[in-house]
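Input: a single structure, listed below in structure tokens.
The complex appears here without one of its protein chains, the remainder shown in place.
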Amino acid sequence: MTFTFGKNFRIHVFGESHGEGIGVVVEGVPPGLPIDEKMIQQELDKRRPGSSQLVSSRSEKDQVSIRSGVFNGKSTGAPVTLTIPNMDVDSTHYEKIRHTPRPGHADYTARIKFNQYNDYRGGGTFSGRMTAAFVMAGALALEILREQGVNVLAHVVQLGKVKADQEVSSYEISKNVYQNLVRCADVDSIEKMKKEIAQAKADGDSVGGIIECRVIGVPVGLGEPLFDSVESTISHAIFSIPGVKGIEFGSGFRGSSRRGSENNDSLIVVDGSVGWSKNDAGGILGGISNGEPIVFRVAVKPTPSISAPQHTVDLNEMKEVSIVTRGRHDPSIAPRAVPVIEALAAVVMVDLLMRKKSTMHDIRNHN
Amino acid sequence: MTFTFGKNFRIHVFGESHGEGIGVVVEGVPPGLPIDEKMIQQELDKRRPGSSQLVSSRSEKDQVSIRSGVFNGKSTGAPVTLTIPNMDVDSTHYEKIRHTPRPGHADYTARIKFNQYNDYRGGGTFSGRMTAAFVMAGALALEILREQGVNVLAHVVQLGKVKADQEVSSYEISKNVYQNLVRCADVDSIEKMKKEIAQAKADGDSVGGIIECRVIGVPVGLGEPLFDSVESTISHAIFSIPGVKGIEFGSGFRGSSRRGSENNDSLIVVDGSVGWSKNDAGGILGGISNGEPIVFRVAVKPTPSISAPQHTVDLNEMKEVSIVTRGRHDPSIAPRAVPVIEALAAVVMVDLLMRKKSTMHDIRNHN
Amino acid sequence: MTFTFGKNFRIHVFGESHGEGIGVVVEGVPPGLPIDEKMIQQELDKRRPGSSQLVSSRSEKDQVSIRSGVFNGKSTGAPVTLTIPNMDVDSTHYEKIRHTPRPGHADYTARIKFNQYNDYRGGGTFSGRMTAAFVMAGALALEILREQGVNVLAHVVQLGKVKADQEVSSYEISKNVYQNLVRCADVDSIEKMKKEIAQAKADGDSVGGIIECRVIGVPVGLGEPLFDSVESTISHAIFSIPGVKGIEFGSGFRGSSRRGSENNDSLIVVDGSVGWSKNDAGGILGGISNGEPIVFRVAVKPTPSISAPQHTVDLNEMKEVSIVTRGRHDPSIAPRAVPVIEALAAVVMVDLLMRKKSTMHDIRNHN
Partner (left out) sequence: MTFTFGKNFRIHVFGESHGEGIGVVVEGVPPGLPIDEKMIQQELDKRRPGSSQLVSSRSEKDQVSIRSGVFNGKSTGAPVTLTIPNMDVDSTHYEKIRHTPRPGHADYTARIKFNQYNDYRGGGTFSGRMTAAFVMAGALALEILREQGVNVLAHVVQLGKVKADQEVSSYEISKNVYQNLVRCADVDSIEKMKKEIAQAKADGDSVGGIIECRVIGVPVGLGEPLFDSVESTISHAIFSIPGVKGIEFGSGFRGSSRRGSENNDSLIVVDGSVGWSKNDAGGILGGISNGEPIVFRVAVKPTPSISAPQHTVDLNEMKEVSIVTRGRHDPSIAPRAVPVIEALAAVVMVDLLMRKKSTMHDIRNHN
């Protein structure tokens, strides 16, 4: 298991869905950064299920505590530790299904990998609840980026079969996303998406979705190719979110059916500086940021836990059986993944910013 | 810059397109592995452009030399160093276009990041030629996997607008892919794909493509979630290939429009063991291999270097100009990416195999 | 700052001397290891100051809580998080001396490095109290080693000017060390050492010491040279203990004045297997364990905090002043470093054991 991510800005995650709680240790926070519970809580609240028919009925306040690394309201340079408790835990159902792995879940693979010692309650350490730790760490990263003029904006562009009707501006994303439960920036598509979820839930089923994320204000030169390109590091982080099965940058899969003359972005002069005619590169050339917004799209699978009966194997008896997953689950995890994707994108960008700082030529001239 | 990949099985890449050559240092090769130039050359030859209208006219033999780590035909446990020389280098064109970055290339971002000290000849260290190093390292990884009964098979499933007509078996992939220049396993689609490339070339243009890769024979339990899941580690590696802009595992982006009841794979009993009804998970659940083939698809963008005129900026004069990219380029890099993807997938799998070994419970019982 | 140590078995430390408490996240604990608070408390208690004139008057129970990674009394494979609270905190004195760095302490260097944002109370994250985190992680490592038949034994061999009179057996170490407050295994030297400390304290002063550590039962073949030799990894860990200024393996500095014929250990046959005539190599040849006990000695400096007046600079006024360090300090930290050294040695050995497992030839044959 590897619960650590990052090179110069590093996060170490711990906790379980039905254990005492969830936490994260963040190394590399620059000293003097203003940190309080409120700024972290604000991000955590974006991820909370809220209370509606569209989300899980598990009710967690996710109240954050700062455990280390902050003194007089500012980071000290030492590791910052953040935790939330688990309050509303009900493990009864999981004892029953312990030996009948839920299709689409980590139940079977975790059981084999950990020789049956894994904590199976609520998915244990494979639970989507772990992403609260990403959001806590992301709150610090977002604050660091804000000081650098960098902003991260994600939004749902497809929910099940419903695609957002129109392109949205970054302003619309920042204005609309957290005003509706499906995290959609296109106001005309919100109701259709809500219905898609509600219908799935009514059918005892679930739906997947696609989320777009934009990182705005990125300076030219971030990314450490060959191996730690912007695409490599972002995808590495994003695939740690349970349920993510695809990612594309800029024109992505669409670009594969194009010709070069169509897909290439031209360099232009804008106010005496270099600009770009369009952004099919997703803000990245040769694995390095080119000054345009970094744009990527994330494919989230439908929640595997559904109340309709499914087929699996009873591992004790080694025979096929039918199961019904009770627990408390979101009929789509795509909306709740939006702040998680923002958080991890921020963590990656801070790490790349720091790595650029440490490896750039200016170290030679301006010690 | 980070030219290192892997944790327990590590590769360190070096070289440039128009420098002395390309090389790789491989750490973690288990002692006693039979290694000779022939087995590595065989993999390198799959990546060589060959000689046809479909590929670059640069003619490189890519003849490998073993520089360290092998004694009496077997690995010693010390780092294995492999190199190929650059023979057919012509840098004239690059001096001319030095200050006019080619659209779609790393020319501009590398120039800014390295303060104009980057080697701009032939793309320098951002050249596709660097992938020869991946293939050399991959040859060792593939040999290690072979002893474990693991096989890696990639093939082109889309070239420009031409999609392969039909699903192919793994047997067909292993039989057909390296028998045709477009690296397509579906024999009925080969000619159409060739035409797609030839037409693009005739137009002074290029096309992208999509490659599918399958890893077969993977034991249950590989992958180190949260952060080093199979998806995270494979995507990290694959995005280091120049021109890759997207990746999806299993049903990927298609799965996002599905319902859970459709997307979930059921567990079944096969010959007294656990099997799966289908493989929409791409062989991975919770970031851990489930015993099915690991399946992913990679989006490759159209070669940015095209002979048709393009728009860019002369950075010395800071004014917009038109350029024509001469050099010697493939009208599509997708076919040549096939052995590269196989190589990197193999490197990742060996690393995950070794990491499982070191962290598993059996260390406690069978020292 | 880097609060992370280890490659396959990794520890992440957090907390401050006068903050909420101290903690550690341990990654790589094999699933199924029996873990309870009692076994960790037992190690922590060895490090506690106790109550005598020989130690600090700060009274901390150091009561451990398991926060994650344990289910039904066994490790799950997920990160194990352990914490202790700070209870007996009195920061008054530190506000007063905030701008007058204590000689021999990190006060000045931390202030400059962290631009005055560091938590200066009780030394903050530079406090010896951080070593409680090492001991907690070490308790898990020691348990893993015990299952492998490996044992770690440290003892004080010099306190100030008092050297232990005679060589002791490993049995004497395990029997005597935690039965006396100076952690000396040679019963004849205990009283002299106690007097050395008591006298220093009476004089408002402190003394240093030397600790020997032996790791017994180590299999041949641990250590990953060139760079991660047994010596490199142990010294890396040990120098993270505040106050350590030297380390030597086997004959160490004494060996430097010898001739090869005297210093070399001969190979002999013992019961049909390879043995060694003596152990001046400290159990390590070429950076790899040779089957003999790994033996090293650690130089600990005298506690820098003394009650006698010292000379320093008032950084606000930039003028020289005299200070008296009040706080609550041990007149010698050497005895309390004994379980800390054992803990870190255990952490290193587990990491090396796991790394050997993952890189050895047997991965090829016995998957």
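Every chain is named by a letter (A, B and C) in the order it is written, and numbering of its residues begins at 1.
By our rule, contacts are C-beta pairs under 8 Å (C-beta built on N, C-alpha and C of every residue); 3 or more make two chains touch, one makes a residue touch a chain.
Since this is a predicted model, take the numbers as computed values, not measurements.
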{"item": "Which residue of A:Ile112, A:Ile144 or A:Val295 touches the chain not shown here", "value": "A:Ile144"}
{"item": "Of C:Ser169, C:Ser261 or C:Asn316, the one touching the omitted chain in the full complex", "value": "C:Ser261"}
{"item": "Interface with the unshown chain - residue positions in chain C", "value": "1-5, 13, 101, 103-106, 108-110, 112-115, 117, 125-126, 130, 158, 160-161, 200, 203, 205-210, 220-221, 223-229, 231-233, 235-237, 239-240, 242, 244-253, 255-269, 272, 274, 277, 281-282, 285-290, 299-306, 308, 310-313, 315, 318-320, 334, 356, 359-361"}
{"item": "Hidden partner interface residues of chain A, rising order", "value": "7-8, 28, 30-33, 77, 144, 147-148, 219, 353-355, 357-361, 363-364, 367"}
{"item": "Hidden partner chain, residues of chain B it touches", "value": "1-4, 10, 12-16, 19-21, 23, 25, 27-28, 31-32, 67-69, 71, 74-79, 81, 113-115, 117-119, 121, 124-125"}
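One rule holds in what follows: only the chains that are shown with their structure count from here on.
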{"item": "Distance-to-centre winner among chains (Cα means, whole assembly as reference)", "value": "A"}
{"item": "Approximate Å spacing (C-alpha centroids) for the pair chain B, chain C", "value": "45"}
{"item": "Interchain centroid distance [CA atoms averaged], chain A/chain B, Å", "value": "26"}
{"item": "CA centroid of chain A to CA centroid of chain C, Å", "value": "39"}
{"item": "Multi-chain contact sites of chain A, meaning residues that touch two or more partners", "value": "1-4, 13, 113-115, 117, 125"}
